[in-house]
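My questions will all concern the structure given below.
Note that one protein chain is taken out, while the other chains of the complex remain in position.
We just call them A and B in the order they show up, numbering each chain from 1.
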Amino acid sequence: MSFWESFISDLLKGWITTIEILAISVPASVLLGLGLAVARVYGNRMISLIASGFVALLRGLPLVVTLLIIFFALPKLGIYFSPFWAAVTAFIMCSGAYQSEYVRGAIRSIDVGQSLAAQALGMSKLQEITHIILPQAFRRALPGITNEIIYLILYSSLAYLVGVQELFAIAKHFNSLQFRPIEIFSTTALIYAFMATIATLGFRRLEMKLRIPGLEVT
Amino acid sequence: MSYIVEISKLMVTVWDYLPYILEGVLWTLGLVAGGLGIGFIIGLPLAIAQVYGHRFLKILVEVYAWFFRSVPLLVLLFLFYWGIFPALGYKLDPLTCSVLVLGFRSGGYQSQIFRGAIQSISEGQFVAARTLGMSKLQSIYHIILPQALRIAIPGWTNEYAIILKDSAICFVLGVMEILTRTRYVVMATLEPLLPYFIAGGLFIVLTYGGTKIVNIIYEKAKIPGLIGRM
Partner (left out) sequence: MPDDDIVLKVEDLYKSYGKIAVLKGISFEVRRGETKIICGPSGSGKSTLLRCLNLLTRPDKGRIWLEGEDITNRNVDINKVRQKIGFVFQEFNLFNHLTALKNVSIGLEVVKKMKKEEAHRIALEMLKKVGLSEHAHKYPAELSGGQKQRVAIARALAMNPAVIFYDEPTSALDPQLIGEVLEVMKALAREKVTSVVVTHEMGFAQTVGDELLFMCDGKIVERGPPMEIIRKPKCEETKKFFQRIHELYARETR
């Protein structure tokens, strides 16, 4: 096999692992972001404090450090993760924390009249949050959430640090065998850039599709 | 009881290494200052070019910003350290290479921050400067930039926090910053918990402390009516 043939076929395997990581951590981080935001705005003092503390902690730590703590330090406390799940857990927690900031801001920006009208119809707090508040907040927070997901795609390469055989790990390994860094790493760079660009365009379409007059982000 | 003795012995060993880890703070701050500085030197002209430049120039800037904002830092570090710099004939040490890569990348991000700030200043300001007889360059330098830079400060504060956290990734090249040293201590003591928690604590202090300091500077630089937007 030529250099390119074997390189590309190897990269493909790594790319699939990267996609697996993202397929789990992207939707899970969005849910966590929504949940944390709701907990911070609507939770009682205790719950809101815990959620805020979690967000502040995860936003203060570099993702690398979070990841290394989860994989190397937590086993000392009896909490074990496989490399794959250590990475996925770190990504979900970190991205979810950042996303929750956008969602929380969006919830806060919604007029109290919306809540009053929901109550006047006889909605419970939960019905109000799921049917009235979150659909509006999500739309307003979407550009920010999109940004965080793009970051997540790029930072998924950090999974290599705990031994996950994803795209970058494969590229690095291949380079150690062949040592053609320019070809290998620029190809890898372009694959990531391609993924990020596709995701950006995809989310922009989603924003357009979900657009409602009067609910634009200002 | 013996457990407590174990723990206290451990504290002593890790404690011994604390100054060693703390020294990493200087390296980390060096990476951040270098990255932010180079990013500023690259980002500001790029932003001006993107707003006021020729069409061809605008496209070039956009490609630059797109590339550095769409490629993981990890990949950039390896690409430049092992590939591009050696191919250009430079054998750079890990610190220099890391600062440059952080700077190139931050330049991409900062160009977007400054572009947004420049564009948020009304066209009227520019027209008013031109009617006073200022040249295009004079108008940008004396009228637009002093306002745009203030507006960009909140975005810039954010950029500080981002670079600070990203600088930890430079441990893959062996730059002697906080995380690299932490890992050495873990290897030496075979005790991961405390060193990583110390490293985490340092980063949290640097993130929130640094942001606080920049905010104080921002309050000082504020002009009524010119409010920065996030």
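Please note the rule applied: contacts are C-beta pairs under 8 Å (C-beta built on N, C-alpha and C of every residue); 3 or more make two chains touch, one makes a residue touch a chain.
Keep in mind the model is a prediction, meaning the values are calculated, not measured.
A.B. asks: Which displayed chains does the hidden chain touch?
C.D. replies: A
A.B. asks: For the chain left off this view, which of A:Met46, A:Leu77 or A:Ile212 is in contact with it?
C.D. replies: Spelled out, the listed residue whose C-beta touches the missing chain is A:Ile212.
A.B. asks: Considering the entire assembly, which residues of chain A contact the chain that has been omitted?
C.D. replies: Touching the missing chain: residues 111, 113-114, 116-124, 127, 131-132, 135-136, 139, 212-215.
Definition applied: only the chains that are shown with their structure count from here on.
A.B. asks: Distance-wise, how many Å sit between the C-alpha centres of chain A and chain B, to the nearest whole number?
C.D. replies: Centre-to-centre distance between chain A and chain B: 21 Å.
A.B. asks: Which positions of chain A touch chain B when the two form their complex?
C.D. replies: Result: residues 57, 59-66, 68-69, 72-73, 75-77, 150, 154-158, 160-161, 168, 171-172, 175, 181-182, 184-186, 188-189, 192-193, 196-197 of chain A touch chain B.
A.B. asks: Which bits of chain B are touching chain A when the two form their complex?
C.D. replies: By the definition above, chain B touches chain A via 66-67, 69-76, 78-79, 82-84, 86-87, 164-169, 171-172, 179, 183, 186, 191-193, 196-197, 199-200, 203-204, 207-208.
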